[in-house]
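The complex appears here minus one protein chain, its other protein chains still in place.
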Amino acid sequence: MSRIEREVLEAQEKTKVLEYYRQMLAIRRLEEASAKAYSQQKIGGFLHLYIGQEAVAVGAAAALKQEDYIITSYRDHGQAYAKGMSARAIMAELFGKEGGCSKGLGGSMHFFDAPNNFLGGWGIVGAHLPIAAGVGYASKYRGDGRVCICFFGDGAVSQGATHEAMSLAALWKLPVVFICENNLYSMGTPLSRSLSVLDVSQKALAYGMARDRFDGFDVLRVRDRIAEAVKRARFQSEPTLIEILCYRFRGHSMSDPGLYRTKEEVEEFKKRDCLTIARGYLEKWGVPTGEFDKMEESVKAEIEDAVKFADESPVLPADQLEQFNYVE
Amino acid sequence: MSRIEREVLEAQEKTKVLEYYRQMLAIRRLEEASAKAYSQQKIGGFLHLYIGQEAVAVGAAAALKQEDYIITSYRDHGQAYAKGMSARAIMAELFGKEGGCSKGLGGSMHFFDAPNNFLGGWGIVGAHLPIAAGVGYASKYRGDGRVCICFFGDGAVSQGATHEAMSLAALWKLPVVFICENNLYSMGTPLSRSLSVLDVSQKALAYGMARDRFDGFDVLRVRDRIAEAVKRARFQSEPTLIEILCYRFRGHSMSDPGLYRTKEEVEEFKKRDCLTIARGYLEKWGVPTGEFDKMEESVKAEIEDAVKFADESPVLPADQLEQFNYVE
Amino acid sequence: MPRTVQLREAIREAMTEEMERDENIFLMGEEVGYYNGAYKVSQGMLQRFGEKRIIDSPITEAGFAGIGIGAAMVGLRPIIEFMTWNFSLVAADQLINHAAKIRQMSGGQYKCPVTFRGPGGPANQLAAQHSQALEALWTHIPGLKVITPGTCKDAKGLLKSAIRDDNPIVFIESEVMYGDSGEIPDGEYTIPIGVGDIKRPGKDITLIGWSKMVKVMLKAAEQLAAEGIDAEVVDPRTLRPLDEELLVQSVKKTGRCVIVEEGWPMNGVGAEIAYRLQRRCFDDLDHPVERLTSMDVSAPYHRQVEASIRPDPDKIVALVKKVLYLD
Partner (left out) sequence: MPRTVQLREAIREAMTEEMERDENIFLMGEEVGYYNGAYKVSQGMLQRFGEKRIIDSPITEAGFAGIGIGAAMVGLRPIIEFMTWNFSLVAADQLINHAAKIRQMSGGQYKCPVTFRGPGGPANQLAAQHSQALEALWTHIPGLKVITPGTCKDAKGLLKSAIRDDNPIVFIESEVMYGDSGEIPDGEYTIPIGVGDIKRPGKDITLIGWSKMVKVMLKAAEQLAAEGIDAEVVDPRTLRPLDEELLVQSVKKTGRCVIVEEGWPMNGVGAEIAYRLQRRCFDDLDHPVERLTSMDVSAPYHRQVEASIRPDPDKIVALVKKVLYLD
């Protein structure tokens, strides 16, 4: 590569990383705003924050095309945003309003966004993996090259549905990328008390499936490693099991004080904050402090606007409920 | 070892193998009698014969103590007999009579025998594996050293319940020996169309579980290899996944003409008939032909007696049914 | 000219015609392809449509039910066969917590046009795990539609409607009726979901039942006719949505009703129908609504004992006489 080429590439990459950084920041601030709204009782039910894992969602979405799919668990805000859902649609859904992505019917755990091919937002641990396999099945059936990324937690690994989905995806060579976001805990249970083999990616051996395993703090690494699996899915129609080591900075949900983790452990992981790492790249590439401040401002405005929108959005009239249970 | 010692051992082994041979022969003849009774409509419903796989049941039971448990699928006749169930109880159950092991309530697929610790006879593929784990859990809980052997077919490998059972057994180190009787087909589906990795024992890698894999035609090999796993369960409280390659000489059930297999394939496997192999040992050890004839006679008498018993046994009065649905 | 076909053929025709019409439809299940179906329902379909559209699945009911759901969400129209509905219980979560809720949870963005079908109902000597009428469970769940045809004609027409419907469908065929023959119209036809059918008009009493119970009720009606009792036999055909109006009109006319159900009594579909009838026909009823169900026990294996727990024509006749105060 010539110097010029390298510089062009670096400039392109810089633009991209700026955008990744912006997305991660927006997710972070969005989640902080959600936590606040929860304490104000504008949001109810369970609220599972994504803070700490932003690089995974943003890196994964960056490895995909718009037409590709993402499907995930109840910890779905960050992935929805990364796949293109607006802060307004997110916040209004959290507030249960008609302006929300799911008209306020789904709430925090059940984000859906058809135009952006975001397929939910599911609450039964492990049970959406077969659905992901079905989405991959449809891509293969139509030969349209669309890839499905399926996120799940370390807690989902031992579920029967997980095994069945992987068995079928491997047998039928479906274009699905299974991504286990291993944040070391399922609720209060550490990995060591839920799995006999701590390396989740080794499950792939049982299916003869391609596998990968890496830390999820550096958004570029996440994007590039996932991109390999996406390529494998798109061009060879082969599934991959990826384990991404990550960490949630908050409790499992808002009601969890997180007593099962030491302060030191949390602090240790905060040192590997994806925002810090990405900012490191950008600073190295000469992005000035002012730019970060500007970005912080614009994200703040975006979130404030979203909260306002959510506040003002009407509630779905109850008499319209029945029409959402069946298609006419 | 001195010559004397070797001779004593050989004599002991000969006695044992004679008994294994007798059991395998009895199972074979029992199944043949069942097939006949089925054609006479004395037996109804589904009837899954064990013919061809007898060495697995007999070898496994030989590796166990009476107090140990066996639990299995609907293809349960051979294992029940090997674990000590009488031909009478078997035949009467097949006939649906009160003299049957389950009073005619369970039929062919649901043999149970509490005195012999035979825990069924289950019809939902894969679903009895968690129950096996529970039996092992109880052994460990009480520290009584009792081992549970759990049989299942190659068709059960991809079921969710199988995965959950193995996950828990490995995590909690339960004294269970999981034995996959890989007879190469689940109904009409060959292994290659149901599994992405044809070596079933490799599933153990995903759980960090001990594993083994061998042919199930030689009853001595079966006994000795299973004995290792039983030891591991009894003394180290560790589960093992064993894959035993075997073959059913008949169709999946009586209604299956078996069109998915070639005559040649079936004939090829019949050359490895466990009865022939065991008889080979015995002949080598000098058991005369007359002895085999005598055994054939006595088995014949045993089965005839069982059929007669089943014929004559009464049917459970329908008005007693309700008391079997709940314990008072 | 109507043709006579077996129930399994009627179902096969429905699937085949729809698959020829719409290439987004595929059939997936255990042994549906090379084995031609455990009950030969899909005989010849692999040959006709190829491996892409007739898919033998490993034994993974939750897995392939989920595949059907996922594929349906993104635009295909899967037919998922459970070898029998007994095995669907390992996939219950996929149907109840997923298929049934997609439309609502997504605020109307996604639909789930998947048809789950297969044989159900008590079978012959298959004992507790393989001999169950489970329709009451599925009918409880909003978001699902439940169809239980009792004749060849209804089976074909309703299955075609089911496959074309944009909602998740539970379609339960009577396992022991696959070999039964019946007339079906020649050429294309569908039967709308949610519309019941009077299988035999009558004026003295209303018999309500579905699936195999239709023919059992018709036999009972014959026996009753011989004794001068004119029973009306009403088949709701679909249990969710339920054609309440048809049932109500019949009972308003006859003033008496016996519901015949192959499933267990508690919270059965018969309970629901009885609730609605006593509510709508309170002043018309000359006798409480009665029901005849299978006994409240797991299925026993022995033929005779098993038969004794099921509804049959004689039991219906006896109950009808009681309701008519003729006993």
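Order of writing sets the chain letters: A, B and C. Residues in each chain are counted from 1.
What we mean here is this: contacts are C-beta pairs under 8 Å (C-beta built on N, C-alpha and C of every residue); 3 or more make two chains touch, one makes a residue touch a chain.
Quick caveat: nothing in here was measured; it's all calculated off a predicted structure.
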| item | value |
| --- | --- |
| Visible chains in contact with the missing one | A, B, C |
| Sole contact to the chain not displayed, among B:44, B:78, B:120 or B:155 | B:120 |
| Residue of C:86, C:125, C:211 or C:238 touching the missing chain in the full complex | C:86 |
| Full-complex contact with the absent chain, from B:77, B:103, B:211 or B:279 | B:103 |
| Touch with the omitted chain, as defined above, among C:12, C:153, C:215 or C:240 | C:240 |
| For chain A, the residues touching the chain missing from this view | 44-46, 96-97, 102, 104-110, 122-127, 155-156, 158-161, 186-189, 193-195, 260, 315-316, 318, 321-322, 324-325 |
| Residues from chain C at the interface with the omitted partner, ascending | 62, 86, 89-90, 92-93, 96-97, 100-101, 104-105, 127-129, 136-137, 139-143, 240, 242, 263-272, 274-275, 278-280, 282, 285, 287-291, 296-298, 300 |
| Interface with the undisplayed chain - residues on chain B | 69, 71, 100-106, 110, 112-114, 119-124, 127-139, 141, 160-161, 164-165, 167-168, 171, 323-327 |
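By our rule, only the chains that are shown with their structure count from here on.
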| item | value |
| --- | --- |
| Farthest chain relative to chain A (centres taken as mean CA coordinates) | B |
| Closest chain to the centre of mass proxy, which here is the mean CA position | C |
| Chain B-chain C separation of Cα centroids, rounded to whole Å | 37 |
| Chain A-chain B separation of Cα centroids, rounded to whole Å | 47 |
| Chain centre separation (chain A, chain C; CA means) in Å | 41 |
| Overlap residues in chain A, where contacts from two or more other chains coincide | 160-161, 164, 167-168, 171 |
| Multi-chain contact residues (two or more partners), chain C | 58, 60, 62-63, 90 |
